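Shown here: the complex without one of its protein chains, the others still in place.
For subunit A:
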Amino acid sequence: MAESRDDEQLSRRLTVVAALGFVLIVPPFLARFDRLDQVFGVPVLAAYLFLVWAIVIGLVAVIGGRSR
């Protein structure tokens, strides 16, 4: 079976998500949150990384789930 348009589109969208995720977890974004403070009782950096992580997972789930 040949590559369908849907599959191609899905690949492209997910690639964008991956690129976004990568950019968010490396400096300079990373360095921006790399400080001693806490937020909701959790270190800022950890909170930031887990948030980005959750967003990426969520995006992949939504995008992957919408494609048929």
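Convention: contacts are C-beta pairs under 8 Å (C-beta built on N, C-alpha and C of every residue); 3 or more make two chains touch, one makes a residue touch a chain; residues count from 1.
In this text, contacts and distances are computed from a predicted model.
Undergrad: Look at the options "Heme lyase NrfEFG subunit NrfE", "ABC transporter ATP-binding protein", "Phosphate transport system permease protein PstA" or "protein-serine/threonine phosphatase" and return the one that UniProt uses as the protein name of the missing chain.
TA: Hidden chain identified via UniProt as "protein-serine/threonine phosphatase".
Undergrad: Please give every residue of subunit A in contact with the chain that is not shown.
TA: Where subunit A meets the chain not shown: residues 1-3, 7, 10-11, 14-15, 17-18, 21-22, 25-27, 30-31, 34-38, 40-46, 49-50, 53-54, 56-58, 60-61, 64-65, 67.
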